[in-house]
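A short worksheet on the structure shown next.
Yeah, one chain of the complex is gone here, protein chain that is, but the others are all in their spots.
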Amino acid sequence: MKILVIGDVIGKPGRDALRDILPGLKQEYKIDFTIVNGENTAGGIGITPATAQDLISAGADVITTGNHVWKHRDIATVMDEESLPVIRPLNYPPGVPGQGYVLKDKVLVVNLMGRTFMYDIDCPFRSIDALLCKLNFKPAAIIVDFHAEATSEKMALGFYLDGRVSAVLGTHTHVATCDTRLLPKNTAYVSDIGMVGPIDSIIGDEPDAVIQRFLTGIPGRLSVAQGRVMLNAVVVTVNTKTGLATGIERIYREIS
Amino acid sequence: MKILVIGDVIGKPGRDALRDILPGLKQEYKIDFTIVNGENTAGGIGITPATAQDLISAGADVITTGNHVWKHRDIATVMDEESLPVIRPLNYPPGVPGQGYVLKDKVLVVNLMGRTFMYDIDCPFRSIDALLCKLNFKPAAIIVDFHAEATSEKMALGFYLDGRVSAVLGTHTHVATCDTRLLPKNTAYVSDIGMVGPIDSIIGDEPDAVIQRFLTGIPGRLSVAQGRVMLNAVVVTVNTKTGLATGIERIYREIS
Amino acid sequence: MKILVIGDVIGKPGRDALRDILPGLKQEYKIDFTIVNGENTAGGIGITPATAQDLISAGADVITTGNHVWKHRDIATVMDEESLPVIRPLNYPPGVPGQGYVLKDKVLVVNLMGRTFMYDIDCPFRSIDALLCKLNFKPAAIIVDFHAEATSEKMALGFYLDGRVSAVLGTHTHVATCDTRLLPKNTAYVSDIGMVGPIDSIIGDEPDAVIQRFLTGIPGRLSVAQGRVMLNAVVVTVNTKTGLATGIERIYREIS
Partner (left out) sequence: MKILVIGDVIGKPGRDALRDILPGLKQEYKIDFTIVNGENTAGGIGITPATAQDLISAGADVITTGNHVWKHRDIATVMDEESLPVIRPLNYPPGVPGQGYVLKDKVLVVNLMGRTFMYDIDCPFRSIDALLCKLNFKPAAIIVDFHAEATSEKMALGFYLDGRVSAVLGTHTHVATCDTRLLPKNTAYVSDIGMVGPIDSIIGDEPDAVIQRFLTGIPGRLSVAQGRVMLNAVVVTVNTKTGLATGIERIYREIS
């Protein structure tokens, strides 16, 4: 089974690029299932029902998110109705809207968020432990989108889940890392998938405003950059008998 | 001019691998100048005069460092004597031992450190501005090792210095990123070079102890992992007339 | 000379209480000069020209601020025109609007901001060193509002400036501390003056929403609490010949 996982899609340039390129990619790689991180689809920060629908229309099966998920609160409505397959990090505490995982076509997709340099939420390691424990069936694949900052925390989760899930795939830094690999017990791993967003940008945003932030210490308004877009993604090949990975491959494309 | 820049070298496994592989690499790529980040050479954290000497003996021309530079204080002695070409981040405040840059063979090597999620030191952007302003000659190349955590800060420095230095090369996360590129005005850039250290590790350390830290919240002792080592590096090609880059290329090797 | 310094004034309840109580306080304590921290006057976060004018009308001579100063950007206009005596932390980098100090009636008021757990701006210690160095006259008093989180950083600045300024007075935590004292060389010190805001609140805000933030990890909207207001302030007595303090006294009042 071939599962395509696409990193943080940035604003309108990212959504447009995805719509144009995703159908061809799925055909070319004979993709069975597609996961897209949508936390930056709405103007560069957050996600709305409309931008989530754009990703689904483009061909996503499931949408994961991250720290920006609550920027636009109306996303919670589609999560609670389950009218769109949008999930938020599983390790948000009890009482938070939405779900942290979804099962579709026998693929269990789990979203987790790191804590190092991020927010004070529940332990991602124990949150997924609890989820895996309560499963009373064996999914064909289990894909974890680990939305986190620190490379140490990302790799720690990878080794922790090695042999128990099909893949631990990092998102959030918006920069693709070179460390796609199979861990010793056949879990596919990458520290960060990277983004779908403007090439001449600082993690998606127009460079000048970001530079001003660093020069002044003032949290000024940022805006999504223009111009050619890059797409970063990975394809994980899963043996649906074992639920483990047999391969992971990077995809990089540029779109005008 | 071809400049080889090698990311954080981890402990004895990293030093040994470097000694074995560097002479061949330099020959193969016709390297004119070699820079190595040594902040993790001494037992995985910090650098000593002895481990710095190991890197020089292996073929390094200049050694850069980062946030762990003061773990073993005796490194300050070789810095202040300039008996070894070891530098520390330039944006440490006045009064701190050592230098933040060194000129050797007409190559100006500058070490900077980020502040996001790191320490409260001087502004890296203005620190290098001040250095570039006071230069009363034109180096053949200017290479910046930007030791930082956040991808936004790294890229912001890249765009900020674009056209003014030969390369802005990230270190510190120990994970190689895929974004080697020439910025619009011909400064070579990568968010992180990646490390020289054990493959089956969490950023160089033995995985079980790192996982325990995340599970318990207790800052337990870590140790450098064993086994096969990977080397991550980049080669920057510089036009010494303009001082700008004409290319940047990744190198990845595994050593038993 | 008696200088009254009042901590962070919270929203409309804080402004109203100040207007009602300040004239009487000034008379009672024979106050010569009044400084008020206004960073929370506008709806609990930030300051506007209108809320700054409210503080002046209530009797403030100078208004200091802190990390929330840029929440409403139009405050920059009155700072740059100097139409109102509003200052922002001195250790913002060059190029930032406004001034970090003001001289009025021979009293030099300086605003500084801490970096620990806060923003990446310039060193507060060296920023005030530079200011003190360039003074070509001796003010009657020098009062520093140090807007900072960590008690260690606040006290470190106190000891650092001991004997060089009249007072180092902390703001930002909104909680009054018991450590009003004269440091060994006669600088008056307190870790935090405390706020002017609703008593039944969490640092000024309505408790339920703050509790929800901690329970959910979601950065929800806060609102200024209602009900009786407390005023926290200190009176520093300065010997204008030496420019050093001879006393510091706390004031605590409740207003219906």
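Lettered A, B and C in written order, each chain numbered from 1.
The working rule: a contact is a pair of C-beta atoms (placed from the backbone, for glycine too) under 8 Å apart; a residue touches a chain by one contact, two chains touch by 3 or more.
Just so it is clear, the structure is predicted and the values come from calculations on it, not from any experiment.
Looking at the complex as a whole, the chain kept out of the display touches A, B, C. Here the missing chain is touched by one residue of A:Gln53, A:Gln99 or A:Thr116, and it is A:Thr116. Within the entire complex, the positions of subunit B that touch the omitted partner chain are 70, 92-93, 95-96, 119-121, 214-219. Touching the omitted chain from subunit C are residues 117, 123, 125-126, 149-153, 155-157, 159-160, 173-179, 184, 191-192, 194, 200, 202-203, 205, 207, 210-211, 213-215, 232, 250, 252. Residue-level contact of subunit A with the missing chain is found at 93-94, 115-116, 120, 122-123, 126.
What we mean here is this: only the chains that are shown with their structure count from here on.
Think of each touching pair as a link: the shortest run of links from subunit A to subunit C has 1 of them. Residues touching across the subunit A-subunit B interface largely coincide between the two copies, over half of the numbers being common to both. The distance from the centre of subunit A to the centre of subunit C, with each centre set as the mean of the Cα atoms, comes to 43 Å. Between the CA-based centres of subunit B and subunit C the separation comes to 42 Å, rounded to the whole angstrom. Averaged Cα coordinates give subunit A a centre that lies 29 Å from the centre of subunit B. Looking at subunit C, one finds that residues 93, 120 touch two or more other chains.
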